[in-house]
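Then we have chain A:
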Amino acid sequence: MALLQTEGLVAHYGDFQALFGVDIELREAETVAIIGANGAGKTTLMRSIAGVLRNEAASVSFNGAPIGAQAADEIMAQGVAMVPEGRKLFPSLSVEENLLIGTYGRKTEGHWTLKTVYELFPILAERRHNPGTALSGGQQQMVAIGRALMSNPRVLLCDEISLGLAPVVIKDIYKAIPQIKAAGASMIVVEQDIAQAMAVADRVYCMMEGRVTLSGTPDNLSRDDIHNAYFGASH
Partner candidate 1 sequence: MIWVDTIIQGILLGGLYALFASGLSLVFGIMRLVNLAHGDLIVMGAYLILVLVTLLGLSPFIAVFIAMPLMFALGWVLQKYLLNRTLGDDILPPLLVTFGLSIALQNALLEGFSADSQRLPTNALTTASVEAGPITLGVMPLLTFASAVLVIIGLNQLFYRTELGRAFRATSDDATTASLMGIKPANIFATATGIALVIVTIAALYLGLRANFDPNIGPARLIYAFEAVIIGGLGSLWGTLLGGIIIGVAQTVGAAINPEWQILAGHIAFLVVLLIRPRGLFPRAND
Partner candidate 2 sequence: MAYTVTTQTPASRIAAILGALAIVVLVALPFFAGRGTIQDMFFILTMLVLAQFWNLLAGYGGLVSIGQQAFVGVGAYALFGTVILWGLDPVPSILLAGVAALVIAVPTAFFAFRLNGAYFAIGTWVIAEVVRLLVAQWKTLGGGTGTSLPRDATRDMWFVEIIEETLGVRSAAARDILAYWLALILALATIGGVYWLLRTRRGLALAAVRDNTEAAKSVGVDAGRMKWIVFLTSAFGTGLAGGLIYMQKARISPDAAFSVTDWTAYVIFIVVIGGIGTVEGPIIGVLVFFALQSLLADFGSWYLMTLGVLAIVIMLVAPRGLWGLLSERTGLHLFPIRRRLTGGKLTASEE
């Protein structure tokens, strides 16, 4: 049984429809990558799962229970944490406070504590008393990931964690993903960077214009398949 699943998920921004019946699933201990161009609906999908956008109850289920109609704080408390697009650190909070606030709605004992997050990203320990927004983009991304890990989530949603970062920094951040997997979280990673996504994912979904256009494992998808699913077959 899937740990997290969407079925016929639709989303609207006012009159604009952003998702047209998306079906994806995430199994226990799996990492799924969602790739697609700008505007494909990837972030909307993440926001729908996390409860920032409300949906029909049955369109998202977690652990067998419908959660589509729940608010973000309720979903988080059950163990679905998100690293939002753009990192979204709290400017009034220091690095350490940003990490600590990650446990506000869910205090579950597990692998992740301040200590283990600092071991994962040692630079954060050095800068723990700085305001979160005084850090470089890559370091801010580390804080955002650490903040989501602090609640020991069962599912970690990572939205565009490489966006706007230098390649060497992206490499540093992606180095952490196997460790996060090893500690027991199932993950959905949203990426525009196909190579990066393929390297960490067990399975891949490709989205275009609010629909899933392709899915499979990194091994059995060809470059052409992905290219067509990503940009449309006419290219």
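The candidate set was assembled so that all candidates are chains of the complex that A comes from, given by their letters.
A few points about this structure:
Everything that follows uses one rule, which is that a residue touches a chain if its C-beta (ideal position, glycine included) is under 8 Å from a C-beta of that chain, and two chains touch if they have at least 3 such contacts; residues count from 1.
Note that the coordinates shown come from a computational prediction; the quantities given were computed from them, not determined experimentally.
Among the candidates 1 or 2, the one in contact with chain A in this complex is 1. Those residues of chain A that touch candidate 1 in the shared complex are 50-52, 71-73, 76-77, 81-82, 84, 88, 90-93, 97, 100-102, 104-106, 147, 151.
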